Structures are given as C-alpha cells and as structure tokens.
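A protein chain is absent from this complex, but the other protein chains hold their places.
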Amino acid sequence: MRRFRMALAGGGTGSFIGPVHVMAARLDGAIDLVAGAFSSNPERAAEAGRRFGVAPDRAYRNFREMLEGEALRSDRADFVTIATPNSLHFEMARDALRAGFDVISDKPATATLEQVIDLQSEIEKSQRLYVLTHTYTGYPLVREARELCRSGAIGVIRKVVVEYSQGWLSGPVELSGNRQAAWRTDPSKAGAGGCVGDIGVHAFNLVEYVSGLKISALSAMVSKIVERRELDDDCNVLFRLSNDAPGVLHSSQVAIGESNRLELRIYGSKGSLIWNQETPNSLIIHWSDKPTEVRYAGSGYLGESAKRATRLPSGHPEGYIEAFANIYREIVEVLVDRAGGVSNAWRDTLCGIDEGVRGMRFIAQVLESSNRSAWVELN
Amino acid sequence: MRRFRMALAGGGTGSFIGPVHVMAARLDGAIDLVAGAFSSNPERAAEAGRRFGVAPDRAYRNFREMLEGEALRSDRADFVTIATPNSLHFEMARDALRAGFDVISDKPATATLEQVIDLQSEIEKSQRLYVLTHTYTGYPLVREARELCRSGAIGVIRKVVVEYSQGWLSGPVELSGNRQAAWRTDPSKAGAGGCVGDIGVHAFNLVEYVSGLKISALSAMVSKIVERRELDDDCNVLFRLSNDAPGVLHSSQVAIGESNRLELRIYGSKGSLIWNQETPNSLIIHWSDKPTEVRYAGSGYLGESAKRATRLPSGHPEGYIEAFANIYREIVEVLVDRAGGVSNAWRDTLCGIDEGVRGMRFIAQVLESSNRSAWVELN
Amino acid sequence: MRRFRMALAGGGTGSFIGPVHVMAARLDGAIDLVAGAFSSNPERAAEAGRRFGVAPDRAYRNFREMLEGEALRSDRADFVTIATPNSLHFEMARDALRAGFDVISDKPATATLEQVIDLQSEIEKSQRLYVLTHTYTGYPLVREARELCRSGAIGVIRKVVVEYSQGWLSGPVELSGNRQAAWRTDPSKAGAGGCVGDIGVHAFNLVEYVSGLKISALSAMVSKIVERRELDDDCNVLFRLSNDAPGVLHSSQVAIGESNRLELRIYGSKGSLIWNQETPNSLIIHWSDKPTEVRYAGSGYLGESAKRATRLPSGHPEGYIEAFANIYREIVEVLVDRAGGVSNAWRDTLCGIDEGVRGMRFIAQVLESSNRSAWVELN
Partner (left out) sequence: MRRFRMALAGGGTGSFIGPVHVMAARLDGAIDLVAGAFSSNPERAAEAGRRFGVAPDRAYRNFREMLEGEALRSDRADFVTIATPNSLHFEMARDALRAGFDVISDKPATATLEQVIDLQSEIEKSQRLYVLTHTYTGYPLVREARELCRSGAIGVIRKVVVEYSQGWLSGPVELSGNRQAAWRTDPSKAGAGGCVGDIGVHAFNLVEYVSGLKISALSAMVSKIVERRELDDDCNVLFRLSNDAPGVLHSSQVAIGESNRLELRIYGSKGSLIWNQETPNSLIIHWSDKPTEVRYAGSGYLGESAKRATRLPSGHPEGYIEAFANIYREIVEVLVDRAGGVSNAWRDTLCGIDEGVRGMRFIAQVLESSNRSAWVELN
C-alpha cells in the first residue's frame, strides 16, 4: 500500500480539530504525519511535535518555514492540512498550492467571500488537489441518504429540515480561557460569521450534499444571545430549494444541553429520510403507507457507497473520527490515482472548492438577509 | 360528585375530534353527553345518536333546533361543545352564548380574525364560560414545563424551537373521500389557513402557553405542496418573542412518516426543556454543566400542576384522550365553582377567548408575511 | 347501542386498579357503573360511591349485600368486576357466578392453585361469562404481534425474552402507609407469590398470549431483596417453550428507576418482534437481511385485530386505560352476543379461566423451582 506524508498547520495544545485530522489520517495506516506548523508559540509547537511524534526539525516555527523546509526535502510532505482558525485559511492554502503542495482544508474555506473567489482561481492555476473536509459527509449513512435522494427512491424532494444545535457557548466562555471559544467569537479570526460560519455552514453543506439540490433563496435571523459577544451565536433560516421546495435551517451555540445535534430530514413525495449525527449509525426512512424502516451501518442491505465507508460489522459503533477518516481514505484514493498519472482525479463524494464557494456565499447572504430583514437570493 | 350535561355539535360518522370530546368528557365520570347536533345529514345524525347513546329526541337535526330544544327542558344541557369544521365555530358559539349556554370550542376559535373579535364581545356580554380546547395544554408534562418556565428554573428564555409535523396530507386524499382532509383543505370550511390553521396554531399556542412570553414579530413561508391544493399544507416561521429571543416554528402536513410530531424546545440561560407529544409521558431537561434530567409522568417529584393532570402511576402511559380529559376536568371544576355562585370562575391553565384571538392573529399574520415575503409584527 | 351495567368490588380510596376498571369501562360509553362494594370500611365505601356517581343505596357495605341487593332489582347489574386484593378473588367470583352474574376479574384469578381449579368447575357449572383482565393483551400492537406469530410471518419461534421491571417497592413502603404495597407484600392477601404473582404472571401470560406456545419447563430464582419483606420482590426464570425454544423471564419490583417496564421480545427464524409497554404505540420488527421495520398504532398497514383496538389516528398516543378499555369493548361484544342468544359467545383475544389456571400453575411452579433450586415442568 502506498503511504502518503502529511504536514499539518494548526493542532497545537488546546486545538480540537488538529488532532482529529491526525487521528483520522492515521486510522487506516496510509498516511504519516511528518511535519507541522503546529502553533505560533514555539513551545507549544515543540510540545505538539513531540506529542505527535514528529521529528524536531520538522516541527516548524511557522507555516512559511514549513513550506520552505519541506520543499527542500526528498521525503517532503505530499500534502498540507490546514486546521487553523478561519482567518489563516486563505493565505495558507494559496501559499501551499503555489509551493506545489496538495491542500486539505478545514471549513469554512476562507474568512471572506472575496478570498474564496481568489482561492478558486489559485486552485485552477495550480492544478493541485484541494479538498474541504466537511466531516459529516464522511458518515456511511449520509452516503446512503445521498444515494436514496439521487436514485429517486424517495421521490421529489418536498421539504427539508436541518438543524445544528450546540450549547457550549451558552456562557461567555471566551472570556475565561477557552481557546476554542476565543477564536470562534473573534471576528478577526473567525470572519464575519459566528454560529453561521462555524456550524450553520455544515448544516447548509449537508442539505446540498445529500439532496443534490441547491438553496436558491433565504430569509435569515441571526442573533447575539450572550452579552457582549461580537459574532452571532444563533442563526435560523427559512429557505427555498432550486425546485421551490421549502426548507428550514436552525442552528445555535447557546442551546444548553445540545452537544452536537446535527440532524437532517428530507421529506420526499414517496418517502422521507432522517439522520442524526449523534446517533450516526442508523438512518430512519419513512415510506408512504408502509411501516417505517431503520437501516444500520454495517448491514448487508446497504448501498455500495455506505458500505465503502464502514470498517466494522453492524452494532460496532463507528463515530466522528471514522467519518473523518473516510474522507482521508478517499483523499488517499485520489492521491494514488494522481500518483498513477491520472490528472484531475477526483471522487464526487468529496467536497472541494465549489462547496467552499457555496458555503461562503451562504454565510454572506445569511448575514445580508438578517441585516436587511428580507429574503435574498443565493446564486 | 356533581355531574354535568353536554350537548355536542359535530361528531357524526367519520368525525375525528367529536368522539374525542365525548370520550374525554366521559373519562372521569362527571359529564354525560345528553344531546347533539351530530351531522347535517339526518341519517348520520341519528346513527351518531345511537352510537353515543343519546336519546333519539335529543339527536337533533341541526344546531338551531338543538339550542331551541334544549332550552325548553328542565334537564337541559349545561354546556355546548363545538367540534365542527372551523367555518361554523363563530355562529354556533355566538348563538349558544346568546341562548345561555356555556361553550366549549375546538380550535381555531373562528374562521376569520374579524369573527373572533366579534366573538370576544359576545362572550363579555354573555358572562358565560368559553373554553378553547387546545388539547396539548392538557398533558401533565406540558404543565410541568410551564411551571419550570414561570418559576425561573431554566433562567431567561433565549430560544424556542417548535414543530408540528404530519404526513397524512402528503397525497391528494381530499379527492378520494377522506372527510377529515376534505374540509381542512377547503377554504370555505377551514378558513384562510390550511396547515397553519389546523396545526401551526397549536404549535403557536404551545409556545406562548408554556413560555409565558408572546411572539411579537415573524417572517413566514407557507407553501401548497400537493398539486391543486387550495390551502397551505406546509408552514414555516421565524419569530421573535417579546423578550427579543429568537424562535423557529415549522409545521407540515406532507411530511411523510410524521404522524403527529408536535415538539417544543425551550432553551433558557440556565437550562432547557424538550417535550414531544408522541412520547408525552417524559420531559427532558438539560442543565448547564450537569447531567441531563428526564422526568416521567406519575412521579412523586413532579410539581402539583403535573400531578393533578395524571390518573395513573408512572409507567402506565396516558395519552391524547387523557390530556383532553384533563381540560374537561378543569372545565368541571369551573362549572362547579360557577354553580356554587362564583362569578367568572376560571383556571389559568385553561385556554379561552384571549388565546383564540391570539391564534387568529397568528394565522392572519403568517399569511400576510408569507404573501409579502416580509417580517410583520404580531400584536 | 346496548348499554350494560357494572357492579364493582374494590375501588375504594387509595385503590389503583378499581378506578382503572371504571374509566376503561366508561370510555366507550357502553357501560355504566351502577353499584359497588367499594370498601370494607363504610366511610370509604360511601366516599367512593359519591366519587363514582353511584346511587347511595347501591354503594353497598360489602360484597354479599351487593349480590343480594342487586339480585332483587329489575335494573340489576349485568356483571360484577372484581378488583380487590387476590385473597378475595375466589370467593367473590364463585359467589357472583352462583348468584347469576357474569364475572370480570383482575389477575391473578385466585390466591392459590387449588382455588383456581375449583373456580374452573364453578364457571363450567354456571355457564356465565368469566373474563380475566390481563391488561396488556388489550394493546393494539400486542394484537399485531400475536397475529405476526400466528401467521408464521416471523417463522418458527426460537427464543423469547420477556421482562417486567418496576422499582416502586425498592424501599419498605408497605410499612409507611402505602396501601398498594401493603396488601401486595402480605401473604394473607396476595397469596404465595409477591413479584411473581403481581407482575411476573403478566409477563408469563404475555408470552403465551402472543407466541401461541406454552411454557413447558422452567428454572426459577425468586428473592426477597428488601429486608423483612415476606414475599418475593424479584423473580427470574429460565424456561423452555413447548417447541423446545429457550426463554428468559425476569421481573423485579426493586429495580429503581423502572416504572412499569414490560417488554416482550420474540425471536423467530425469519424475523423478530419487540414491544415495550412504556412505548406501547410502536412495534419493532426485525427481518433477516432487511432493514428493521417500525409499525405505529393507528396506521393503515396494520392488521384488523390491531385496528379494532385503536380509537385515534397514528401519532395520537393511546395508553393503559385505552388498552384496558379494549378488553371491556370485547366484553361488551360478548355480552351483546349472549344477550342475543348466542350461548358461550366468546372472543379468542380475551383471557378467561384457562389463562387463569395457567397463571396460577406458573406461580406455583416458579416457587417450587426456586425452593428446590431445580428445573420443574409446567403442565
């Protein structure tokens, strides 16, 4: 099996998503973390290097040095994963592409809509691989749901309800040393969107990913619930899909008791789908005039795309890291194809810059709609 | 125990809610159904009379005859329950009040906003009892949730999510003999609201009933999903509460697989409440930094208002009829008080004309907002 | 509709099951409670009479007087419902039969195996109706499960797991005024079985009722968990069915947090059934190599026996009282048949003296097996 080398931007002590990228990349044994710009703080960077088992000379002091240092090595990293606060995504991705690295980036793609448009050109010019890790697309039953929408099994999509509720920002934790909260509530690091940019965009992505339809218009209401917070921590949206079906997206970071409740419901003319990230190994399917059906991950009756995203038999729960690892598994497939000479190899189950642009437009239009208390289009 | 006599408008063969009123009224043994105008079809009326065990001479041919016939009897009905299509509510209620009967009415109070304003005056003039049977307010754990909001236990209310999803109108069943569907999708019988008037208004009522707050502004999107349907069958609303907290109300009658999913979630600054009508005997309470709590109907730790609304020990499920019967139980208490000389006796856990007016305003403003694609106020 | 007159033994203040019989009998409007021997305490008896709306002269001082008093009336009760502690069941049933009344009895049929054999002869001689109210057989989805077993839909039954767990006797509440606990833990009132006689026998009945098979041998372990308790409060059984399939029955009254968890699972060679009394409106059906199925009460796809046991559309929960009322509904059907001249009219969905005998044998053999620490047969 061909193994690939990963360099990581972010992931210093206190990081949430950096270590997730590393665990996910490692899980299937095809990727080794070899280098990192783990933190702007040299001690944190060195500590993370030790923790991740990266050679001291490849635990770089900053991203620029990492690109330069790696570029000189014969065993240089194959790709760079960007797992930093949003404000750094654009420059890092651009510079890595220009330096000839494939790029795996956390969402949202950039901090602003302008940046993502620029990034799109950079990617085109570079001919490098660019993958946006919308984690939840990696779950096997999200893949199953997607197939059920695309095959027409549930008929014409008539309504979508999606929610993403969390409660961890219900108090002003950004003021008391919570690093995750601090950057996410700081416009200079997170961009213009708070809740909408951090989690609303995941819900948005999931709607389009699974349904195969686009959201074409929306009316949004964002709120800053916790006093003195500078970015929205609650975001609710009415929308229309491209086929005119209505939809509702509601998300919050102040919903006490909700941990990470991302739930998608798609109601069609023949049947309906319900999937909840906190119980990710089952998919509820309602049929008109027939009993409700529950499909379980790891079962023989599932479609191929779900099966490929599962490691264990039914009843052996797989979770968030495994979903993430499914994305890395497809990245490896694409890297193998490209290494084998296939130009522009890709998997259409992956998200890339197109989804990045959609996400940034969504964030921008949600804020626009909310500011103007009006419906707006989403092109 | 004092027993009361009930006359029923509606409840003919094929009726859903008429028999529910009868079963609910009977459950605790304090009310006897003695008369009815069960159907405009004489055969159906007679059949219903036999089925309900009503004397043939009190199974009247129409509502007017019932009022006149009962007025002459020494054992006349104590109150009239109106369980007909919406378009008849106003005239029936007005006439019954004028004839000196107390009135129990199904929701919505009337078919139009104008009517409900008129009805409000009629009630004032009559000094009779008027109760609006918002069924779901009768569940013990709805009462518990209400107490938790009012006592401040969950802190300041910060967000509300309420849904009411059904799937029974996902096909054009009104065209194939479903009487329930036929009148609910007919503007001349249901009024201007379809989904919003039939179930959206229940969700709206539950929000205000439990939270103790009012909805002050809203942005709505109603849809007619099934071809050629004349009234909305899907209705979604963003709203602001009187304390500026955001909220989402989504409802549908074309959501295949949803039976009668009325779910209320109230997120406060100290804790959150989740209640689902399809599993009505438990209430989930989330607390900040403490494990989630589940309270069960029939348990010793519940508050008085929940306890009073329960007949059985924990684990012996009570349901929709029992919830309805709890409303009748309080009606009986009020009737006893009035019979005992207390003028304007009341229970503030009951809904009356004020809730009727709120509901009709809600329906009107939802349609207005949706037509204009704009936020509107709700006074 | 023909209406029937009920006389009740038991149901005084503090009674649990007496009022349930009354509410269940009333629900469908075909039965009136006209007389009672509600309590051996005259004040309690009178109070219950007022509460139930029974004429003072028919709120009798004791059971004997009730039989005699009713026998003299032209509007005498049609049947007697026995809802007293177990020790009184036998004599009351026998005397009522001898006095020419039909008998509806709470389970277990009697306090001892000898009594139930005698009662069986009495019933035969009397030619009166005798129904044993095993409440849980009245749930619509229990009826559906029964049909699925009988039709062969789930294949050959291979294993049964049934449990009935409660926690209300986890402390010595019988010593502090809990009347329900007091008689159930007193051998002179409950008979030889505590947990096994009070709830184990329900679980046993449900197995045979649904599966259509008999339990033929068992190994039991009963325990007295709470100090100084005189009867078992925990009872667990391994068993073999008549087709040699293995089974497990476990029950407890000291399982803190369990309210009334009666759960039946039947595993067949083609599929499996799972039903839980605390969520009675759904039935889980697993199929080999197909997605799991969930059937909801009130749905069009259900079989006739389930449909007949439902009053409301799907999503409108029906519960314990409605299940009980389904038994009374069938009793009314039988009474109508008998009134119409059909001798020995019956419904095979009802339980009668045969189930009573089986239950008493079960209790006796469980205690025998546990005492001897050995497997025993159950004939």
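Labels for the chains are A, B and C, by order of writing; each one numbers its residues from 1.
Here, contacts are C-beta pairs under 8 Å (C-beta built on N, C-alpha and C of every residue); 3 or more make two chains touch, one makes a residue touch a chain.
These figures come from a predicted structure and were not determined experimentally.
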item: Option from A:A7, A:V20, A:L169 or A:I363 whose C-beta touches the chain left out; value: A:V20
item: Contact residue for the chain not shown (choose from C:A46, C:A182 or C:V248); value: C:V248
item: Which of C:F16, C:W287, C:Y301 or C:W346 contacts the chain that the document leaves out; value: C:W287
item: Among C:S272, C:S314 or C:Q365, residue touching the chain not depicted; value: C:S272
item: Residue among A:A46, A:A182 or A:I321 that touches the chain left out of view; value: A:I321
item: Touch residues of subunit A, complete complex, unshown partner; value: 1, 3, 16, 19-20, 22-23, 26-30, 33, 50-53, 166, 168, 258-261, 277-281, 296, 298, 311-322
item: Interface residues of subunit C (partner: the chain not displayed); value: 158-159, 161, 163, 167, 170-171, 219-221, 223, 225, 234, 236-238, 240, 245-248, 250, 252, 254-258, 265, 267-272, 274, 284-288, 292, 373-375
item: Residues in subunit B touching the chain absent from view; value: 285, 289-296, 299-301
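Note that in this section only the chains that are shown with their structure count from here on.
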item: Per Cα centroids, the chain farthest from subunit A; value: C
item: Between subunit B and subunit A, distance of the C-alpha-averaged centres to the nearest whole Å; value: 43
item: Interchain centroid distance [CA atoms averaged], subunit B/subunit C, Å; value: 34
item: Multi-chain contact sites of subunit B, meaning residues that touch two or more partners; value: 258
